[in-house]
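One chain of protein is taken out of this complex; the other chains stay put.
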Amino acid sequence: MTALLTMKNLRGGYGDSDILFDLSIEVAKGEIVAIVGPNGAGKSTAMKSIFGLLDIRAGSIAIGETDITGWAPNRIVKAGICYVPQVKNIFSEMTVHENFEMGAFLRKGDYSAALDRVYNLFPDLRTKQKATAGRLSGGQRQMVAMGRALMLDPQVLLLDEPTAGLSPKYMEQIFQISRDVRDSGVAILLVEQHAKQALAFADRGYVLAAGRNRHEGPASELLADRHIAEMFLGG
Amino acid sequence: MEWITVLNYPVYLAIFICIYGCLAIGLNIQWGYAGLFNAGVAGFFAIGAYASAILTSPWAEGRLGGFDLPFPVGLVGAMLLAGLLAWPIGKICLRFRSDYLAIVTIGVAEGIRLVARSEEWLTNSARGISAIPRPFGDLPYAKAQLVYLGITALILLVAYVLVQRQAVSPWGRMMRAIRDNESAAQAMGKDVPYRRLEAFILGSALMGLAGALYVHLARTITPDAIDPMLITFLVWIMVILGGAGNNRGVLLGAIIVWVIWSTSEIVTDQLPSEYALKAKYGRMFLIGLLLQLVLRFRPEGILPEKLRKESREERPMGEQASATQATGNIIN
């Protein structure tokens, strides 16, 4: 298995203080990788580091063979990584359709095929194209957020707590759509607070604590490990 | 020529430095310690000037006063009135980011100029107020100037010592904490709006005091004597160039900027008259440019605030993280 996204021995943080100390994560094409861990472990920070949102002091980030450490966000997007932040992940004053158009901002020429695919993934949104995104329900907003990120046909999709605050019904739906996206050949890296549910649906997982890798392996094994369950997954 | 007259110009220069020093310390309290953008410095200066003029000048037909009160009463009155004016403005604006305060204070300064111009019963309109007394004003000119320099320097020194003592006290630390991280300060139970209002009023009172010192030097005041944009701007550049948050720095800024500003006038006055007027505007252009250069190459000023570390940097993306860091809690 060759890794598509590689984060190697990352150390970094904001200002003077470090949050990540020695973090290494790999994601391959066609797999879902979940990052779980207690509050303050640096899960979201790990994801933000890819987009150059914190000062990286050591280590590297690469997509394929290309080192992208410290690149500007728009170059990283062009390199094929799309990011769905946990909060403020839609253009709330713009319509659903305009959100998707912004997702396709870097595409040249006709993108109706990509648009069609996104509407197929999220059929609920087809009737809401002209609706202002900020007025939708929480689950639908999360769909708009994912749809926007998928408009560029990314190689890697980063999802920061995609199910936070969603009802079980929407949570299941988001997970199902993520699987569909994975099956179309996209690598997905997600951070999850609901560790058990996330590991239950991911292919592989990383357990972080205090900015370091603590455990990693196939998601099912992590889930089955009593020790990990007690320490990190809430028993 | 007596030795003392040789000193006339430097003394005159020094008096103005003291007056601007007061303004700069006032603005330093507002901007340097509390992060408040007062773009109407000249307005508070004018209020102080008129207040002291009305209180201390002899009775005159057709306008309020004068009350012929002693000089110190004029100074206190100037500070009180300027502080009193600052109170409602601060009440309304300090809830918002400083941009709103800036535009409102510009409006205040304009309003004060309009009142000075239009209200004959109060300010005697365009003819202004004259015969304003000066302490020891009966002495020969050169001596009177020297004595007045002593008075302004003493007042500036007192203001400096008092403000400096506050600045290094817990009050000063708290003000900086509020400026640098409002939410964290609020979380620690600081009454942020009240503290800001305090700084705004105190700074404005000092600006009023400077206005009073000016008016007793000039002994006359008209609406056009106070160019709102120019005064406000000179004080701002003094504070930024000297080093916002450092009282010694802003005083140094006052000296440098005022010396440049008034000696350049000597140079441009030598020009033929058709160029002299243009040269005045050219000088203003250069002062504007000086601000840009300072902001670009030395934004912390010549004497930077010692306690200020990385707080001036803003991280649009990492805001939440740095905020939680500062409160020392969860970092995720």
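By written order: A and B. Residues from 1 in each chain.
Just so it is clear, a contact is a pair of C-beta atoms (placed from the backbone, for glycine too) under 8 Å apart; a residue touches a chain by one contact, two chains touch by 3 or more.
As a convention for this text, contacts and distances are computed from a predicted model.
*Asks:* Between "Amino acid ABC transporter permease", "Acyl-CoA dehydrogenase", "MucB/RseB N-terminal domain-containing protein" or "Outer membrane protein beta-barrel domain-containing protein", choose the name on the UniProt record of the chain that's been left out.
*Replies:* Answer from the UniProt record of the missing subunit chain: "Amino acid ABC transporter permease".
*Asks:* If I consider the whole complex, including the chain that's not displayed, which of B:Y9, B:F96, B:Y141 or B:Y194 touches that chain?
*Replies:* Considering all chains, including the one not shown, the answer is B:F96.
*Asks:* Using the touch definition from the top, which of B:G107, B:P135, B:P193 or B:P304 touches the missing chain?
*Replies:* B:G107
*Asks:* Touching the left-out chain: which of A:N9, A:N74 or A:N120?
*Replies:* The one listed residue touching the chain not shown is A:N74.
*Asks:* Can you list, in ascending order, the subunit A residues touching the missing chain?
*Replies:* 51, 73-74, 77-78, 82-83, 85, 88-94, 98, 101-103, 105-106, 148-149, 152
*Asks:* Given the full complex, what residues of subunit B touch the hidden partner chain?
*Replies:* Spelled out for subunit B, the touching residues are 35, 37, 39, 92-93, 95-100, 102-104, 106-107, 110-111, 114, 117-118, 229, 233, 236-237, 240, 277-278, 281-282, 284-285, 287-289, 291-292, 295-296, 299, 312-314, 316-317.
Assume only the chains that are shown with their structure count from here on.
*Asks:* Compute the distance, rounded to whole Å, between the mean C-alpha positions of subunit A and subunit B.
*Replies:* Chain centres of subunit A and subunit B, defined by C-alpha means, are spaced 52 Å apart.
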